[in-house]
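Note that one protein chain is taken out, while the other chains of the complex remain in position.
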Amino acid sequence: MIKRFFVVISLIILGGIFINMAVHYTEPAGLNPRLAGKYVADGLRELGAPNLVTAVVVTYRGFDTLGEVTVLFISAAGVGLLLRRREDAPGAECGRTPPSELIRTGAAFLVPIIFLLGVYIFVNGHLTPGGGFQGGAVIASGTMLIFLANPGKRLNHRAMDFLESLSGFTYVLIGIAGLIILGSMHFLDNRILGLGEFGTLFSAGAIPLIYTLIGLKVGTELSAILENLKE
Amino acid sequence: MIIATAVLLCVGIIISGILAIYLENLVGAVVSAGLASLFASVTYVLLAAPDVAMTEASIGAGLTTMIFLYAISKTKKIQADND
Partner (left out) sequence: MLQHMFNAPLSTIVMIGGFLLILVGLWGMLSRQNIIKMIIGFSLIDTGIHMVMVAIGYLRGKTAPIIETGMDRMNAVNLVVDPIPSALVLTAIVIGLGVTALMLSFAIQIYQKKKTLSIDDCTELKW
């Protein structure tokens, strides 16, 4: 009784604060010229990427992306630590019915296409909407379809760990290469490679390379989380 | 026209959220939360943010629902105990 009263009181107070914020909100007339206007105006000239959100995520706010990759790695490591099974313990799938032929045939046909779509999304991250995180999530969905088709499958842990560590390590190396090649204020700068012609696949410096590494790392990490949760 | 679509989508999101809390069956509650994420993804397209829409559709409506269903099958309780 007392608990329900306190729940209602806290919801009413929070609702009052939210109503106050929503009523006093007015849409701004244009972009803020000190930050967002500067990113949009200089981003095309300096970085050469048509997708402005990619330019902000990888170069102007690149340090936040490095922190986010670290947080994802910590959560995947935590899930692996808590739910680890022994390699030789028998799985609980022995008593369940095998999946139907529709799923097995459909998965054999669709999984290569889904992986190809994921790779396309993160390779073309600087030209069209997309990027490393979306491509990695699509690759993890393809792995989930593999787990639905044959429930007892165990992935190759050594290859996945090697790929994930290599991607993370190379990402930090590219950041340090920006410091070495371009000077002391240019950590994670994408101008270490040439800018190229605007709008083609091999343009915008190191942005396709960084997003490929992020896509591979996120894809393998989410697949490892799914396999640990599957048992 | 766009305003009417946005109002309909927001009403759909809130009804799915209330259903996700109110249902007793845990599988139904998880599917309702996935439905709220799907409607939010369409709202992001209306707000001119296609990258966010793609991310929310693949992660919110796909991977989060699957992770919840794996966790429910490992704890083996379909009916919520109390309240």
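We call the chains A and B, going by the order they appear; numbering starts again at 1 in every chain.
Here is the rule we go by: a residue touches a chain if its C-beta (ideal position, glycine included) is under 8 Å from a C-beta of that chain, and two chains touch if they have at least 3 such contacts.
All values derive from a computational prediction rather than experimental measurement.
> With respect to the chain omitted from the figure, which of A:Leu14, A:Ala159 or A:Leu201 is a touching residue?
Spelled out, the listed residue whose C-beta touches the missing chain is A:Leu14.
> Which positions on chain A touch the chain that was left off?
That gives, for chain A, the contact residues 4, 7, 10-11, 14-15, 18-19, 21-22, 25, 27-32, 35-37, 39-41, 44, 50-53, 55-57, 61, 64-65, 68, 71-72, 74-76, 78-79, 82-83, 128-129, 131, 133, 137, 199, 218, 222, 225, 228-229.
> Take the complete complex as the reference. Which residues in chain B touch the chain that isn't displayed?
Where chain B meets the chain not shown: residues 2-4, 6-7, 9-10, 13-14, 17-18, 20-21, 26, 29-30, 33, 36-37, 40, 43-44, 46-52, 55-56, 59-60, 63-64, 67-68, 71-72, 74-75, 77, 80-83.
Going forward, only the chains that are shown with their structure count from here on.
> Would you kindly tell me how far, in whole Å, the mean C-alpha position of chain B lies from that of chain A?
Averaging C-alpha atoms per chain gives centres 20 Å apart.
> Give the list of chain B residues in touch with chain A in this complex.
Residue positions touching the partner: 50-51, 54-55, 58-59, 62-63, 66-67, 70-71, 74.
> Which residues of chain A touch chain B in their complex?
Interface residues on chain A, with respect to chain B: 51, 53-54, 121, 129-131, 133-134, 137-138, 140-141, 144, 222, 225-226, 229-231.
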